[in-house]
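Worksheet: one structure, shown below.
A protein chain is absent from this complex, but the other protein chains hold their places.
The letters A, B and C name the chains in turn, as written, and every chain counts its residues from 1.
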Amino acid sequence: MASITEITVRYAETDAMGVVHHATYPIWFEIARTDYIKNIGLSYSEMERGGVMLPVTAITVKYHTPARYDDKLVVTASITRLTPARVEFAYKLTRDGELLTEGTSSHAFVSSETFKPLNFKAAMPEFFEVLTHSLIENSS
Amino acid sequence: MASITEITVRYAETDAMGVVHHATYPIWFEIARTDYIKNIGLSYSEMERGGVMLPVTAITVKYHTPARYDDKLVVTASITRLTPARVEFAYKLTRDGELLTEGTSSHAFVSSETFKPLNFKAAMPEFFEVLTHSLIENSS
Amino acid sequence: MASITEITVRYAETDAMGVVHHATYPIWFEIARTDYIKNIGLSYSEMERGGVMLPVTAITVKYHTPARYDDKLVVTASITRLTPARVEFAYKLTRDGELLTEGTSSHAFVSSETFKPLNFKAAMPEFFEVLTHSLIENSS
Partner (left out) sequence: MASITEITVRYAETDAMGVVHHATYPIWFEIARTDYIKNIGLSYSEMERGGVMLPVTAITVKYHTPARYDDKLVVTASITRLTPARVEFAYKLTRDGELLTEGTSSHAFVSSETFKPLNFKAAMPEFFEVLTHSLIENSS
């Protein structure tokens, strides 16, 4: 499965080069990730209330063509890898079908109290199953 | 008393007009506020650990001349009003002595658990006395 | 006339108090301002290409109740004052009908080349007429 998120570029997201500042893209990818989780019927807020957080352990971004103020963009997100301890997402950002930016993010499932790694499959089994199912749909 | 904070403008803080985006200034004022509190020997982190937060209830900013990338700026902060329930700060931002921006912020002392207003003088009397003393020095 | 803008709170917009950071609201008001201009059939990008910029000369924000991650918010924008040299906007931000935040912004019409004030009515008369018309609809 891949979620689809629409973004309109904010003026505050541009910089003195006249284009979107490069540190903005990880923020958009995070929105796309949230939408992915919503689209499969889950909620990141609910996960936090369940005592689980999903901090970012690594990101990569490749910038092909800059986005500009007021551009209408589309970000797709999909899960590329899932274990009880970790999950990885991939993102593609397009404007009128043209690929502008690509990225990935890696995450660990941790306790919101101790910030220590936990076994997400054991902590929230139904949540984990829904995530797994969305991944299977990915590859089909 | 007035604290003095030095800021160097970051590229990410500029926008497509080629100048600093206007929403950046309240962030700088917050840094100046933190420095004011440090300069009188207190610590905002310590206040938070003591169960007190100081959310912003109002801000005003007047923009006279834009700041630009890599500018060296000076922000002064001072307390203009203090009660057991509230505190108000004033800020001046200059570049080479020229006033670029002015602002104010109003804050309520609230419980970090309930987010409800509290009497800061009663909750942290020593903290409150130091704040009061800094205000007296202001007016002298 | 009042424009209506829907915002979903981003994780990056929250801070360690667990609520939206106060410097985020002027960014949302800017989005609402852009939408207002679009809704009356104009375009801020087009204005920039026409050699006119609309920098912010002052803002005020009053914070009543904090917004939180993933909240669905509504921002309304309206013009409260318009002259050939200046324009003022007012904003209201609500969640499920409850007023969370209010604000205003003041702007000068300036040349995008010189950054000097200009007479917007003379520079872009049709644009100015549409803005004026939207203001008249405000008061009715």
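Rule of thumb we're sticking to: a residue touches a chain if its C-beta (ideal position, glycine included) is under 8 Å from a C-beta of that chain, and two chains touch if they have at least 3 such contacts.
None of the values given here were measured: they were computed from a predicted structure.
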Q. Considering the complete complex, which visible chains touch the unshown chain?
A. A, B, C
Q: Give the residue, chosen from A:Ala58, A:Leu99, A:Ala122 or A:Ile136, that touches the chain omitted from the document.
A: A:Ala58
Q | Hidden partner chain, touching residue among C:His21, C:Lys38, C:Lys92 or C:Lys121 | A | C:His21
Q. Can you name the residues of chain B that touch the chain not displayed here?
A. 8, 10-12, 27, 30-31, 34, 43-45, 69-70
Q. For chain C, which residues reach the chain that was dropped from this view?
A. 11-12, 14-16, 18-19, 21, 23, 68-69
(Q) If the hidden chain were put back, which residues of chain A would touch it? (A) 17, 19, 22-24, 26-27, 30, 53, 55-63, 66, 112, 115
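By definition in this document, only the chains that are shown with their structure count from here on.
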**Q.** Most distant chain from chain C by Cα centroid
**A.** A
Q | Averaged-CA centre spacing for the pair chain C and chain A, given as whole angstrom | A | 29
(Q) Centroid from C-alpha atoms only, then distance chain B to chain C, rounded to Å. What do you get? (A) 25
**Q.** Sequence positions of chain A contacting 2 or more other chains
**A.** 11-12, 69
